[in-house]
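The structure that follows is given in the form of structure tokens.
Note that one protein chain of the assembly has been removed; the remaining protein chains are unaltered in position.
Order of writing sets the chain letters: A and B. Residues in each chain are counted from 1.
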Amino acid sequence: MMMDSKEKILAVREEEIQKLNASDCRILVCSGTGCIATGSHKIYEKFMELVQDTPGIEIEFAPHDSHDEKEEKVSVKKTGCQGVCELGPLVRIQKKDKVIQYTKVQIEDCQEILERSVLEDEVVERLLYKKKGKAYLGPDDIPFIAKQTRIALKNCGKFDAESMGEYLASGGFGAIIKALYEMTPEEVVDAVDKSGIRGRGGGGFPAGRKWKQVARQPEKIRYVVCNGDEGDPGAFMDGSVMEGDPFRLIEGMMLAAYAVSAQNGYIYVRAEYPMSVARLKHAIACMEEAGLLGDHILGTDFSFQLHINRGAGAFVCGEGSALTASIEGNRGMPRVKPPRTVEKGLWEKPTVLNNVETFANIPEIILNGPDWYRGIGTESSPGTKTFSLTGAIENTGLIEVPMGTTLREIIFDIGGGVKEGGTFKAVQIGGPSGGCLTEKHLDVPLDFDSVKKYGAIVGSGGLVVMDEHTCMVEVARFFMSFTQRESCGKCVPCREGTKRMLEILEKIVAGEGEIEDIDRLKELGEMVKSMALCGLGKSAPLPVLSTLREFMDEYVEHIQDKKCRAKVCQSLRRFMINPEFCKGCGKCAKNCPVGAITGVRKEFYHIDTSICIKCNACKDNCAFDAIYIEA
Amino acid sequence: MGIMKIDGRKVEFTDEKNVLSVIRNAGINIPTLCYHSEVSTFGACRLCTVEDDKGRTFASCSEEPRDGMVIYTNSGKVKKYRKLIVELLLAAHCRDCTTCVRSGECTLQELARRLGVTDVRFKNTREERPIDDSSPSIIRDPNKCILCGDCVRACEELQGIGALGFTFRGTDAVVMPAFNKRIADTFCVNCGQCRVFCPTGAISIRSNIDEVWDALADPDVRVVAQVAPAVRVAVGEAFGVEKGRSVMGKIVNGLHRMGFDEVYDTTFAADMTVMEESAEFLERIEKGGPLPLLTSCCPAWVKYVTDQRKEFIPNVSTCRSPQGMMSAAVKEYYRDPQKAAGKKTIMVSIMPCTAKKMEAKRSNSFTKGEQDTDIVITTTELIRMIKNFGLDFSALMPESSDIPFGFGSGGGVLFGVTGGVTEAVLRRLIPEHDKTALDEIAESGVRGDDAVKELTIPYKGMDVKICVVNGLANAARIMDKVKAGEAEYHLIEVMACRRGCIMGGGQPTHAGPRTKAARAHGIYNADNVAIIKKPDENPLLNSLYETLMKGKEHELLHNEFY
Partner (left out) sequence: MLDQSYYQMTDEIIGRYGKAPASLIPILQDIQEEYRYLPGELLTYVAGEIGVKEAKAYSVATFYENFSFEQKGKYVIKVCDGTACHVRKSAPVLEALLKELGLSKKKHTTDDMLFTVETVSCLGACGLAPTLMVNEEVHPTMTPEKAIELIQELRGESR
């Protein structure tokens, strides 16, 4: 249905709200990449089937938008990621008066859920989230979720990610309606500026200032570009927004376009996110059909077209100028600035380029005003930030917390502490462009400026928790191998420097390091950091430099004692047989591919470590646990 | 406009487009490997990095000058980092300086020495790649490539050919043609501009020096040289002679000393070209086409048209280039057994141009099925020969070139610069002979640095519209316009190299704006001092037309295009 005036869209919204309220029970099946991987598609289909076949249920569910069907009583919906993919497939039963959150739902459970929780008011106890013997009923009871403040992820998990109607009913498009009918473009820019929101893509540049600069350009053709490249390996918040709440992202981009008078927008989506592309395409098609994208939106003079570009597998394309080069059909090589993107961005026209999460915050800022936004977070970094919590932690997942929340709160209160009661060693923040923070930084408030002081960055929000089983040198090597592989090769410091740094790190973990290597690493690292052309190179040495600073002893151990205390580095491990446990069965010797094990049957066996290739075969085959690894 | 502080001293700037230029104007030669004012700024080598008063480092080639800037060009930090960058480049480089053709003229080598890189601590782990010697003009050695992209930008932006590109990424990156094809299998026009821009030995001139030495050593061979106009204003650069000064006399002496039997001046042939081309032009005007007439003396341009703009082949002048005309005339001359005196004649053409090496082999410019120009060497190779021989070049006394092909008019010399062909043709067409008439032509707009010059000359009651272009990319744009009917000309002169042959692909490298201006000045100066200005007044030429050439003009002086 065409919504070409304020009245029309408000009327449709009323209808949608009623439709939402009319349903007695909503079965919300998480359909983020994570839950789909654990099989939530099948759960969704099962529920659909069951709901249709079960007598006593009055259904008229609408998987996609349809405004003319009759009201439903029970509906089955696909939502975006709820942030706890580990517990998937997730199913939420939403009734007027209560919400039940089920985890790890299997096909076999669907019938029971339907009968007991949908038709009756019972709870399937065994599917609830449990921790330390305690079961949690609703999602908001789960500490992991309860302790968060969700703005960008507001709708993720609550509404149908593919339904424009539900987005409308949830208050969606309120901001663009407000902007178009009640605000001038300048006022929109002003509100964003006053809110103090800083870019969530890593740089932390104030979005309002960027928009102002674009609005000021003499050139009238302008673009709005959304950076959905999300390259940080181990971070998936932008993907969750794109697949879980595509309309919010688009509304944010529309607000930007209105604010700076841009006519066209592009969303650049990372290659590995096919679902994000599908959901965004669907959203754009719905909106075009409803006249919410295209010419004369909602009957005003505002016109805006939106396009999608898929990445093709290059991390560096997350960098602004590389991204626009890629949209233009070029190699994604960053270029020198000036000119800056705000002056000459896409096709050399003034361009607003922001991150997914940045855009996703804008509608709420416009709706609730900059003061409301400033009330969240810290003075210099207002608002919330999403983080992707992974590594050696009890609860991995996607979280959104106010800026300024401390690491301690995130890791221990929300994340439930270090996995399996391990000891906290460090946390890598900001992905391959970031650094590590340790025990002594646990109470540092996480905001753009504070973290920087300690040689790390908030970055896009990757948080990898590391315990005593993590080798810091190997972690540094891992990140360096990533950036080295992803270097575009344009500038010498990054192309040649990261390569040499990686070679040195590989040497050290292989037990062939020399003590001079530490100085070489530092020298190269400082040089690359200062001299590289773009952010990739400038930040590539950070993981090395920060581990060198915090864990120098581990480097020295690797080099001088040929020892890896975390027992991670293959080459530094030695396979040994404990004569006390060895029964002399000879099974190990039989399994050793290189004949490193010799011995006398029924007595004991011995491993010649100079021959051993550390394949683990002996250890796997010893029935008496007599083989151990010495670090 | 503004003032900045460089290394503690106040420096004024006006409209410099980047901090680098301000620094250089202030007398500090900051190292660069990827900056050329004539192509886009790439910012990849990072050697031009400077530090500001806040300890921020930035590449000076890609930063706009701002009033009040405070920068340090040689702070401890940037000095150390610059050196490390060069060390890293060398570490991934085939460092065979002693046998490298570029040694002594190589920017990388020079920087290593200047910055005091005395130790390379990292092993070269780059995969070794084969050398591409498929082209008659240039040789690509990827093992010496430092990936500065200068050649890529020159070929794409100046020449519009885009034969080379970056491929793959990171440390796997290689500069090469699509699918690693041989350069000879691409649309490369052999202009050699990539080689001029390349700071290392990764792209070099295909050398034919050894063949020349062999010929010189052969008693049964008469070795004849022809020297192009642009050569004489560039050779001196290598021997401490004032930039741009014509050293034709010294070259002639030097060549004689090395054993050349005859040394002729290509200017003579340029005069022939003017005669032939003017006649062809008038004929086409009378017959009504095909117009515009496109000049044919630049082989790179001709290859571009025959490769990629086939629809314009009929427009290309059938005239051979001066090199081709000279060789054909000389060979014809020595076909007379009396003149040949039992010796085989080998024509060595000394050119500012790498494309001429290709032109010499182009079969449509052969006479009687035989290649007229046997060996083409470039200015750079000539310099190497002089050094190899050990001649004290600057002390050589000038000698005049040999007769009967040793004398050209001032108009012929002008072929060395963009607009020169047109200017010489106009001299031929305009009946007046006095100085005012010549000055009028000179001031008609043919001269000057602009890439595209348009002029309208009244001739016999009509307005002759002429376009003078240098740089193939610019020529491509003009041809697009002509094709679209947006522009109409009678004559289009194209020189593939910016500013014409004085900046040809075989000329000495490291020629900045000053050298460029000096070379152009040298050409115009040679015209100024010439006694005869107009090609049609060249007495040697006229007598040759009456004798040797009579009735053979078409056979000797024109090409066939298919």
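Just so we're on the same page, a residue touches a chain if its C-beta (ideal position, glycine included) is under 8 Å from a C-beta of that chain, and two chains touch if they have at least 3 such contacts.
Predicted, not measured: the structure shown is a model, and the values here were computed from it.
*Asks:* Among A:Gln428, A:Thr498 or A:Ser546, exactly one should touch the missing chain; which is it?
*Replies:* A:Gln428
*Asks:* Touch as defined at the start, partner being the missing chain; which of B:Gly165, B:Gly249 or B:Pro404 qualifies?
*Replies:* Considering all chains, including the one not shown, the answer is B:Gly165.
*Asks:* Looking at A:Ala235, A:Val342 or A:Ala617, which makes contact with the chain not pictured?
*Replies:* With A:Ala235, A:Val342 or A:Ala617 as choices, the missing chain is touched by A:Ala235.
*Asks:* Just name the one of A:Ser326, A:Thr438 or A:Ser539 that touches the chain not displayed here.
*Replies:* Residue touching the absent chain, from the options given: A:Ser326.
*Asks:* Considering the whole complex, not just the chains shown, which residues of subunit A touch the missing one?
*Replies:* 33-34, 36-38, 83-86, 88, 230-236, 239-240, 270-274, 276, 309-315, 326-333, 388, 390-392, 396-398, 428, 431-432, 462, 464, 466, 470, 478-479, 482, 488
*Asks:* Which subunit B residues would touch the chain omitted from the figure, given the whole complex?
*Replies:* On the side of subunit B, residues 156, 161-169, 177-179, 186 touch the unshown chain.
Operating definition for what follows: only the chains that are shown with their structure count from here on.
*Asks:* Using CA atom averages as chain centres, what separation in Å is found between subunit A and subunit B?
*Replies:* Between these chains, centre-to-centre, one finds 55 Å.
*Asks:* Touching residues of subunit B toward subunit A in the complex: what are they?
*Replies:* Residues of subunit B touching subunit A: 41-46, 49, 57, 59, 61-64, 77, 80-81, 84-85, 88-89, 91-92, 121-122, 125, 146-147, 149, 166, 168-173.
*Asks:* Under the definition above, what is the set of subunit A residues touching subunit B in their complex?
*Replies:* Against subunit B, the touching part of subunit A is residues 314, 331, 333, 335-338, 484-493, 495-497, 499-500, 503, 520, 523-524, 526-527, 530-533.
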